[in-house]
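Left out: one protein chain. Kept in place: all the others.
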Amino acid sequence: MSDSLVKRLFDELEALPLIDPHTHINPHAAASKNLADIMGYHYYTELAHSAGLAKEKIEEPGISPKEKVGRLIPKLSTIENTAQYSWLLEICQEFFGFEEDRITVDNWEKLYDQADQVLAQDDWEQQVLKKSGLEQVYLTNDFDDALAGFDTGLYVPCLRTDDLVFHLGKSEVRERLSKATDRELGTIEDVQAAIRDLFTHFTKNGARACAISLPPDFSPTLVSANTVAASWLRLGNGEKLSDCESRELSQFIFWQLAENCAVFNLPFDLMIGVNRRVYEDGVFQGQDLYDKRTSLIQYRQLFNSFPRVKFPISVLTTTSNQELVSYAWIFPNVIANGHWWYSNTPPYIETDCRTRLTAIPQTKYVGYYSDMYKLEFALPKFRMYRRILAKVLAQDFVQDRGWSENRALELGKLVLRGNVESIFGG
Amino acid sequence: MSDSLVKRLFDELEALPLIDPHTHINPHAAASKNLADIMGYHYYTELAHSAGLAKEKIEEPGISPKEKVGRLIPKLSTIENTAQYSWLLEICQEFFGFEEDRITVDNWEKLYDQADQVLAQDDWEQQVLKKSGLEQVYLTNDFDDALAGFDTGLYVPCLRTDDLVFHLGKSEVRERLSKATDRELGTIEDVQAAIRDLFTHFTKNGARACAISLPPDFSPTLVSANTVAASWLRLGNGEKLSDCESRELSQFIFWQLAENCAVFNLPFDLMIGVNRRVYEDGVFQGQDLYDKRTSLIQYRQLFNSFPRVKFPISVLTTTSNQELVSYAWIFPNVIANGHWWYSNTPPYIETDCRTRLTAIPQTKYVGYYSDMYKLEFALPKFRMYRRILAKVLAQDFVQDRGWSENRALELGKLVLRGNVESIFGG
Partner (left out) sequence: MSDSLVKRLFDELEALPLIDPHTHINPHAAASKNLADIMGYHYYTELAHSAGLAKEKIEEPGISPKEKVGRLIPKLSTIENTAQYSWLLEICQEFFGFEEDRITVDNWEKLYDQADQVLAQDDWEQQVLKKSGLEQVYLTNDFDDALAGFDTGLYVPCLRTDDLVFHLGKSEVRERLSKATDRELGTIEDVQAAIRDLFTHFTKNGARACAISLPPDFSPTLVSANTVAASWLRLGNGEKLSDCESRELSQFIFWQLAENCAVFNLPFDLMIGVNRRVYEDGVFQGQDLYDKRTSLIQYRQLFNSFPRVKFPISVLTTTSNQELVSYAWIFPNVIANGHWWYSNTPPYIETDCRTRLTAIPQTKYVGYYSDMYKLEFALPKFRMYRRILAKVLAQDFVQDRGWSENRALELGKLVLRGNVESIFGG
């Protein structure tokens, strides 16, 4: 296989405008304001902390953005080997005119100032969208987000439901739901109505997905309103639920979400496998890990019960990838979605991408989403994926199967963009 | 590593006549009659269904074979990327003179007719055996198969025992066993005698293996006849067994099989890890999936108790492969067997093949079996394996270890054929 073939495929894939189907972008502040917005991404704070920088230094209240960056910089030398660092370097090189190959204690201040200049431009948000080839950016909205004040054609709402499923036992979450839907939530039927209201609100505002992240031990199952009705009343009276009752309530709400996805024709993004706050003293967003002992068999009843709901599924570990491949191969409503978090480094992406492309219908693999908090990250993250995708297309399809370059490219475009449109709606 | 080295190794491996040690061939109808026999293989129906074709369309009663193929064809474009599709294409090219690189709505009828012509030849079965280099084809026979009316030297019987272990609670299975052995099955001792009769019948007819597929949670253990004697009587009286009693009966029967394998000197093929009917509305044979949370530690007592029984083991997932490598490395009676079902695509085969070849005694890895239902699939499936085997031999042995090409080839021939003979009997 020639390197020039990979290069040509990569260049063609680079030219394709993107829809990014899962991000954490705040549409009111989509682009970074300074280098601290970029280096404050948990990937850098958690890795610097992992390499020995105290959390108290990183998160000291009141320090300036520049001070924060200045504290992280010395630790960068210990994480230069990581893929995560390569995203940062590529951002600095592509957007801020940085020409060196390491960010050091000697050159960072100049870089910081260059970044300030670039990011201060009035039209920077438009510039970065254009340079990154981003046509649409899907959001992760809290259920009580007003979805107002931004262009929902560009920044596409998605209903994030972790709070509803796992934190409705907290009075503040119930109050947020009550307020968002303008309903008293005295009975479980009120909750059902409120959830329906949320779907109405979100789909009216162009939402394209319902989404949730799930712990490794979650097993959705049908729980009736009757089963949880009494628990709900007790919650309203300020009582605490037992673990079992809480689990039932979670399962009930989850099932309600799936039912509404069916009614409102929304894909239900499942991000399976994360345990929250495993490292309790970790930095912000750098505390979550997992138990790899989880299985898609836990979703058997769900997949069978909602044949018309599309389930784009992200798995946290490569050891779950073959299950995802097999379940997407058998279940019409299971779709392999992107390369998530701890599996979002090149060696895992390559294995997972290759195994999917050679076994699942090509219409059922959404190649990539950035999961970004700031727009600047789409370019290096998608580029990492495009490099790998080009390599797999060259090796497994052009070389091993004798496909024409053009045919391989069509497959690449399908997983990179076409499937986003067909699965989440054009 | 030069591509020409891989090519030379591949060509030499292609020339080796094969024994296929696990298939689902019906010896009375071994070859396909038409393209529907080929495209009716569950790999195509389940992938077409996964890509959106309704089960009712695929399995409508009374449609002609050509109509069935015609309904599947439009969905082929969505699965062209899969390894499974590449087998189909290779069959059409090798056997039916198909010269295009895609089967489409425009060219399929001509292909269908070409296939009809080829498959209608009187000696097609002999032709396909010869073209595929097949010297022997092992079968998967129901325990009550008469094993008559075919050449058991060519189509080698194997005693499949899923029904005995998991379905003896059903009266129709007990009746089949009673009829096959001409015994009343009043007591558990009668069952023991009946099972012994089956082994006598099968070994008299040249059987080379006892085989079973097992769910992920199965743990064989010694259960005495006394333990299940009362349950058996209750079954005979039309009563139902509890889950626990059913499990004990399964374990009892399984242990009986292992004991008979020891007495009759038969390898016991274990195919570990499949859950049946996970997708209840799936197409025929397209409903089974798995829970990857299984371990060979569950077979600890079995492997220790039957040191003289060879256990060729197939695992369903690549996450179980390292256990298989390690257990085959330690236990003399554990043998790594082929690349099964959801692990039978090139990326998984390559990893699993490479890890086995570099850690297990070379005499303890049976490289491949086709698992086919129709003879035409041996050629593309074995060829897929031979391509990967040639690559691994070239990279890991000729290149990395400095082996001569010839020595690498000898290793390849051993796992592809020699071990089948030494393990299952020549």
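We just call them A and B in the order they show up, numbering each chain from 1.
Rule of thumb we're sticking to: a residue touches a chain if its C-beta (ideal position, glycine included) is under 8 Å from a C-beta of that chain, and two chains touch if they have at least 3 such contacts.
Bear in mind the structure is a predicted one, so any value in this text is a computation, not a measurement.
A.B. asks: Based on the whole complex, identify which of B:H339, B:K364 or B:R417 touches the chain you can't see.
C.D. replies: Within the whole complex, the residue contacting the unshown chain is B:K364.
A.B. asks: Quick one: say which of A:E46, A:E248 or A:E323 touches the chain that got left out.
C.D. replies: Candidates A:E46, A:E248 or A:E323; residue touching the omitted chain: A:E46.
A.B. asks: Write down which of B:S50, B:S231 or B:T319 is the residue touching the left-out chain.
C.D. replies: Per the contact definition at the top, the residue touching the missing chain is B:T319.
A.B. asks: Tell me, which residues in chain A touch the chain that this view leaves out?
C.D. replies: Interface with the chain not displayed, on the chain A side: 46-47, 49-52, 78-84, 86, 101, 275, 278-282, 286-293, 317-319, 342-343, 345-348, 387.
A.B. asks: Please output the residues of chain B touching the missing chain, sorted low to high.
C.D. replies: Residue positions of chain B that touch the missing chain: 293, 295-297, 300, 303-304, 307, 319-320, 322-323, 325-332, 351, 354-355, 357-364, 396-397, 400-403, 411.
Assume only the chains that are shown with their structure count from here on.
A.B. asks: Between chain A and chain B, what is the gap in Å from one C-alpha centre to the other?
C.D. replies: 39
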